[in-house]
Every structure is written in structure tokens, then in C-alpha cells.
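Of the protein chains in this complex, one is absent; all others appear in place.
The block that comes next holds chain A.
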Amino acid sequence: MNYFPDEVLEHVFDFITSHKDRNSVSLVCKSWYKIERYSRRRVFIGNCYSISPERLIARFPGLKSLTLKGKPHFADFNLVPHDWGGFVYPWIKALAKSRIGLEELRLKRMVVSDESLELLSKSFVNFKSLVLVSCEGFTTDGLAAIAANCRFLRELDLQENEVDDHRGHWLSCFPESCTSLISLNFACLRGEVNLGALERLVSRSPNLKSLRLNRAVPLDTLQKLLMRAPQLVDLGIGSYVHDPFSEVYNKLKIAFQRCKSIRSLSGFLEVAPHCMSAIYPICGNLTFLNLSYAPGLHGNKLMKLIQHCRKLQRLWILDCIGDKGLGVVALTCKELQELRVFPSDPFGAGNAAVTEEGLVLVSAGCPKLNSLLYFCQQMTNAALITVAKNCPNFIRFRLCILDPIKPDPVTNQPLDEGFGAIVQSCKGLKRLSLSGLLTDQVFLYIGMYAEQLEMLSIAFAADSDKGMLYVLNGCKKLRKLEIRDCPFGDAALLEDVGKYETMRSLWMSSCEVTLGGCKSVAEKMPSLNVEIIDECEQMEFNLDDKQKVDKMYLYRTLVGHRKDAPEYVSIL
């Protein structure tokens, strides 16, 4: 197979960047495997327990960038106890001991201690980029270590993490010599920051393209920062509270006029929406607008803002925009590809919410729509069928009706036909989340039509095991399946255990599977870890195989049972 010297093949492989493609390349023959592994720079590990750091290091000695994901997705909704796992420390420790020149670390849903951050900051001379999404376990002390020790830091991006904020001084830890910052996002921090240090940092960072501030950064600081960084492409505003007749506000208007490169705007963590007009000059160029943390911005002020955003491709918004506001989006944002509508009052009386009408309007006005996350009060089959017709290009379709088993309010029927239309029309659909009243029928449709489906989330649906079987038999590309509160039992679970080896993971909670059923899977498939999460510790007192299992999480792995599971997790 080797007609070319290794260097030539390596050069060719340089052009192959997607993880999937590189994985395929490595399977062609031994020689390609060898060349590929030495030239691989970026590795993505979707489940940190599927492989060990030692094996990673052994295979890819040239590793520069590592992405790791820890807890299962349902951990986002408090369905997984805090200390379940997903610790990054062993990874950093192993990498630090090795000769790997790590430059980039991206973590999602992992537990990150200050100790890990400190070790990270001291172990890799060329470390450039730290991205933490939905992580927890660290404080601003850990951030201080990163700031102080990573001399060539380009990116510090903190998205929606639970950080213990010890107030303030971590920003001052960036040395005067640090001038390499390209991206700084600390919007999720709740505490004060040293504003002077922030201004000086921005002043000495000529390559800064992305800056997302937290609530503690007031308007007058924002204005100063914008004057020093007119080259910004992505801006997250902290506090937008001001007196519209003040000098600061006038200066802010001028600052925004100078920022000709801003394409992405978010934040408004605190907003008094009297005068959004200062923002209008940048609205025309925006491709991404995230107002999902700004409940203070609604009604006419919000609609006026949106009417300026004609080039928007991605919009994240709260449901207080209302169906009417979505109508404005439909008329204005013809380039829209992604829409996320979050609930502003998830447990409230449902005053401020959207319905199927808003979604239909957007689907009619925005033909490029391909990604949706929509929390709404209600949905109808007719609306979903219309949406499916208007937008056949959905890749991601996630619908969350706030009342999880609500039928079509017009016909009182389940929403099977509506979702069926979506999967039949959207041939490229990769991710689907269902809600509302649903029978086995919708799963028949999913199994039949959703050929590209990779991730499916199901809650409070189906009548019987048939539902789960339709999906497992039909969706050949399924990688992640997460199910809660459905009547799926052992018969469905055990029908085709080999299938789970082709998937990343399966989560089932509050279903009908029994301890015996789970044990059976574990016995037949040694390449899977079958975890039973039992917070009430009922299993201790009742080891009856017929006992229903509260939470089961199974995933394929090359390294057997993990050693860091807490007491209430049994790995069968």
C-alpha cells in the first residue's frame, strides 16, 4: 500500500481535519495507522470514561489539542448527582508527566478543581487555549493560576460554569507581558472584577477579537473598553444600565460607531432598556445575537432592536418575545439558520410564552432555518406539518412543550403525526428532542425515516417497548439515546445489546428496566460499562433482580470499569 514516502502521506493527511475522517484514515492499514497517529494534533473524546489518558498519550504523542466530555447530557438538568464523576485531574496529571506539548484543552460537563487548573498552568509551556463549558468545581483562584502562569495564553473561554467567585483579583494576575489574548469570556462569573486591570489588559491585547464581560462590568467601563478595542468581532455586554441623557451614554454611542467588526453580540446581563439605540449601528452586521439572559429586554424595545438585524444567522432569545415578536423575526431575519427560544418563567403561570404560531411564522419567513431549540406553551400537529414543509433542512430539532404530556390542544390528539412529518421531511436530521403527548406511533416514524439521526432525547412518551424497539432497529446512525419516564423495559433493552457497542451511550431513568435486565446487558457485553445510579441506596437493601432501576447509564469503553465512581454507583 505504500507507494509514497511517509512524509508525503503525512502531508496529505494534514488536509484531513475532521475527526471522523482521520479515524477512518487510521483504519486503512498498519502503515497509515502509524503515520496518522504521529501526525495527529487534535483529539476529541466524547466520553472521558471510554479511554484512559495513558492510552491516549501512547497513541498520539504529537497531541496538541484535547477535547473531553464528562457527565451525560441529562446532568444538565440535575438528573445526575454532583459527584458522579467526570474529573479532569487524572488527565492533566498524566499529560503533565508525559512529553505531550499540550496547547489547547476544551472540557464540557467535567469537574475541574483549582488543583487541576494550577497543574495545567504550570505544566505546558506553550499552553494557549482553555475552554470550559458547563463545568464545575473550581474557583477564581484556579483562574488566577491560569492568568499568571500561561505566558502565551490566547483564549480563556468560560461558558455557563458554576464558579465559586472569590472576588476580583484573578484578572490582575495576567502579567504586563501578556499581550497575546485573542478571546476572553468571563460572563458566567458572579463577582466583582478589578476594572482597572481589565482596562489595562484589553489595552495591551491588540489581537483581542472576542470579549464577554460579566454583570459586574458597568457601562462606563464598557465604553472605555470599546474605545481601546474597536477591532472586536464578538462582544458580551455585562451591565447595560444607564441614564439616557448622561455623558457616558453619548460616549458609548460614539464607541459603538467605531466598532465596525462586531458580528456577534450577547449578554445584557443587567439591562434597563430605555435606550437601545446606541446598539443600532452594529445591528446591521450582526450574525449572532444572544439575548437569552436579558429578560428586561422585551416588547417594543426588543422588536425595534431585531428590526435592525437583517443579517442575523443565529438568534437566542427568551419567550417573552412572544409570537408577535417571532413574526418580526420572520419578516426581518431572512438569513436565519438557528433559533433558540428559552423560557423566561419555566414554573410560572405561562404568561410570557410562545406557541405554535410563532414557530410557524418563523418557518415561513426563514427558509434557511436548520437548527431549533423551542420552549413553548403548546404545539399542534398542523403547525409541525407546516414547519416540516417550510423547512426541510433541519439538522437539529428540539421542541420542549412546558407541560410534558400535553396533546395537540386543537384536536386533543398526540403529536405523533407532527413529529412524523418532521422526520420524514428533514432527511438530514441529526438531533431530535421530543415532548408533548406521544404514543409508540411517533417512534415507528422515527425508525422509518430518521436515517441520519445521531442523538435522540425522549421524555414522558410511548405506550410500550415497541417504541424503543422501533428506534433501535431503525436508526442506524444513532450514537446517543437518552430516555426518561417512559414505559420501556427489559424486553426493549435486551433485544439487541450489540447495538450499544455502536453507540456512545444510553441513558434510561424512571423507566421499567430491572436490575436483572441491566445485569444481563453487562454479562453479554463486556465492552460496555453498565452503571446503576442509586442515590436512595435502595439497591443495598434489596438486591432483587426484579427491582426496577431508577437510573441506568451505559456506555462503550476500552478500559473497563472506572475506579472513581462514588458509593451509590454500581458498575455491573
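We adopt the following convention: a residue touches a chain if its C-beta (ideal position, glycine included) is under 8 Å from a C-beta of that chain, and two chains touch if they have at least 3 such contacts; residues count from 1.
Everything below uses one rule, namely that contacts and distances are computed from a predicted model.
A chain of this complex does not appear here, and its UniProt-recorded name among "3-methyl-2-oxobutanoate dehydrogenase (2-methylpropanoyl-transferring)", "Phosphatidylinositol glycan anchor biosynthesis, class U", "Auxin-responsive protein" or "dolichyl-diphosphooligosaccharide--protein glycotransferase" is "Auxin-responsive protein". Remark: the omitted chain is touched by one listed residue; of A:Glu115, A:Asp157 or A:Asp345 this is A:Asp345.
Touch with the chain that is not drawn comes from one residue among A:Tyr293, A:Phe443 or A:Tyr470, which is A:Tyr293. Touching the missing chain, out of A:Ile405, A:Val497, A:Met525 or A:Ile571, is residue A:Ile405. Hidden from this view is one chain, which touches chain A at 74, 76-79, 134, 160-162, 188, 273, 292-293, 295, 298-300, 322-324, 342-352, 375, 400, 402-407, 412, 414, 433, 437, 439, 457, 459-460, 462-463, 484-485, 487, 510, 512, 535-536, 550.
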